[in-house]
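Pasting a structure here, questions to come.
One chain of protein is taken out of this complex; the other chains stay put.
Let's look at subunit A:
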Amino acid sequence: MTLVIKRIASLRGPKKLNRSFTVSFLLFVVLAGFGAFMALPLIYAVNNAFKPLDELFIFPPRFFVNNPTMDNFFDLIALMGNSWVPLSRYIANTLLITIVGTVGHILLASAAAFPLAKYRFMGSKALFTIVVLSLMFSPHVTATPNYMVMSWLGWINTHASLIIPALAFPLGLFLMKQFMEQIPDALLEAAKIDGANEARIYWSIVMPNVKPAWLTLMILQFPALWGTDGGSFIYSENLKTLHYALGQITQGGIARAGVGAAVALLLMIVPITLFIISQSSVMQTMATSGMKD
């Protein structure tokens, strides 16, 4: 028991000011309890993907898998070849939308953030204020007129309808601008003396210095595009996304439950893996996320 308490005590790192051990211990118990609430559904999703069919429908339902199997994934591969539109097509669509949307967003948002962070010119403050105001309402507000704009542009039923609006996601510009503000002006001055114009300074001085912010914009943009089901914009089967296919598979009922669990795992594992890789960069960027007054 004492060993356990010592282990737990070591978790909180070096001794700090103003901390009593009892309160720390109680707070960590609370944290562990809520942590379990947060994690259990995800652990359950992982377990489900490896359950054979009879275990998926056992009564009373079981949380952990007893005889793990890869059957669901093999079924998924078999289904990929058999269906009318092969599953690989949905995966390719999702990858295209996600990669173009994310990379494009990082490029456009950083190009727009740099002038706003480092220069004062006509309209700079007004533009940034509008971006901040746009954080204060959700995209649902603009969904109806957007549909009309898309239809006038002739973008309904094209991937552009999903990719293009995502490029100008306001939160990305906001975080990028806040992060760029901490680049020392001396660095930019030096480049200017060497004869570089603003575009060149942006590309060869600023961009390499804001790598943590690239990853942050990626982690915020990626899950949204990765999880899109095409909304009301896409109706051709061969343009639809993986998330949409998952909905179709799970509607296939009991026979498809195993495959559904496998696809769900695939859909969830990718954004989580990306976050694990980029976590420390994301934290660095978020430290500058505050709204100054």
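Assume a contact is a pair of C-beta atoms (placed from the backbone, for glycine too) under 8 Å apart; a residue touches a chain by one contact, two chains touch by 3 or more; residues count from 1.
Assume contacts and distances are computed from a predicted model.
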item: Protein name as given in UniProt for the chain not displayed, "Sulfurtransferase complex subunit TusB", "Nodulation protein W", "(2Fe-2S)-binding protein" or "ABC transporter permease"; value: "ABC transporter permease"
item: Subunit A residues that touch the omitted chain in the full complex; value: 10-13, 16-20, 23-24, 27-28, 30-31, 34-35, 37-39, 41-42, 44-45, 57, 59-61, 108-109, 111-112, 114-116, 119, 121-122, 125-149, 151, 164-165, 167-168, 170-171, 173, 197-199, 202, 219-220, 223, 226-227, 232, 243, 246, 250, 264, 267-268, 271-272, 275-276, 279-280, 282-287, 289-293
